[in-house]
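Structure in structure tokens, see below.
With one protein chain removed, the remaining protein chains of the complex are shown where they sit.
Moving on, here comes chain A:
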Amino acid sequence: MDATILLLLLQDGVVNGAIYALIALSLVLVFTVTRVILIPQGEFVAYGALTLASLEAGTLPGTVPLLLGLGALAFLADCAEARAILTGRVLLRLALRDLALPALVAAAAWFLAPLKPGLLVEILVTLAIVTPMGGFLHAVAFRPLAHASVLVLLIASVGVHLALTGLGLVFFGAEGSRTPPLSEASFPAGPLLVSGQSLWMIGLTLAIIVALWLFFSRTLLGKALIATAVNRLGARLMGIAPSLAGRLSFSVAAFIGALSGVLIAPLTTVYYDTGFLIGLKGFVAAIIGGLASYPAAAAAAILVGIIESVASFEASAFKEVIVFMAIIPVLLWRSLRSAPIEDEE
């Protein structure tokens, strides 16, 4: 391996790592706020990519009926949850959020899809379709389990992952899709050729990181999410409902997942089940960050990307094995240096 190849691999690794970083950040967010290890995060990625691809082809994406169905289920779950205070106004608010909003998005998609309105509009429609699914899934599958243990939540998470993968197969079929790149431009940089696509990916990842940082440090809603993660009872006593925090973090995760899907769609052929492996690599990065630290998770994600690209060059048959093995020394190191958790007031 000479220096040029190493540079190429590094470039590749950083670009892939950017996607893993986005996924790792949303996993950390969802876990700290709700204690759910969000295995279906990968499905949001696949849905994002496949939805964009079918809009690109001028057809109505399969995620649209799925969104309507999930919205209806969430409406029922919300009504059951709010049965003690179910007044006309509450019912109207729930119907607007769970039924009218998805219907509006579906109508927009149905109207815009045959027009082929161009990549930017198609990306916005994709994000609008996939993002609300996060909140709906939380209401249907996770809120009723809010008091369950992490293990039970993990089992539910696996169940949701399997269901979403199956639904992906139903709605999108077994064929893979690929979309045109966000930018055809490329720039020579020394021995490297930097593509516009990879600049977009790194740029958007940085933008999301900055946006998340602003959200958490500057807005009361962002601080309420952190507060829920730090002290659930304390947050409830301030009037921050865990269900609000959960719904919000799931929606952010779905948004970031869909955006990741939009970003990788031009690089690789995405199938209905492609998301799982991508999500798992983001998970490795989140674990290295202890499922708690955003900067550590993002840095670890870049490392995972680089390990993956070097591994696929040196020993491509063992690419995944090497990536997932990287978790073992980290876990060893963590278990050796971690002190017993102290009860803090």
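As a convention for this text, a contact is a pair of C-beta atoms (placed from the backbone, for glycine too) under 8 Å apart; a residue touches a chain by one contact, two chains touch by 3 or more; residues count from 1.
By definition in this document, contacts and distances are computed from a predicted model.
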UniProt protein name of the chain not shown, from "Spore germination protein YndE", "HEAT repeat domain-containing protein", "Succinate dehydrogenase/fumarate reductase iron-sulfur subunit" or "ABC transporter ATP-binding protein": "ABC transporter ATP-binding protein"
Options A:Ala57, A:Leu92 or A:Val230, residue touching the unrepresented chain: A:Val230
Touch with the omitted chain, as defined above, among A:Ala3, A:Ala84 or A:Leu151: A:Ala84
Residue of A:Ile240, A:Leu263, A:Ala285 or A:Ile306 touching the missing chain in the full complex: A:Ile240
Chain not shown: contacting residue from A:Ala107, A:Ile155, A:Val170 or A:Leu221: A:Leu221
Contact footprint on chain A, counting only the chain that is left out: 84-85, 220-221, 223-224, 226-227, 230-231, 233-241, 344-345
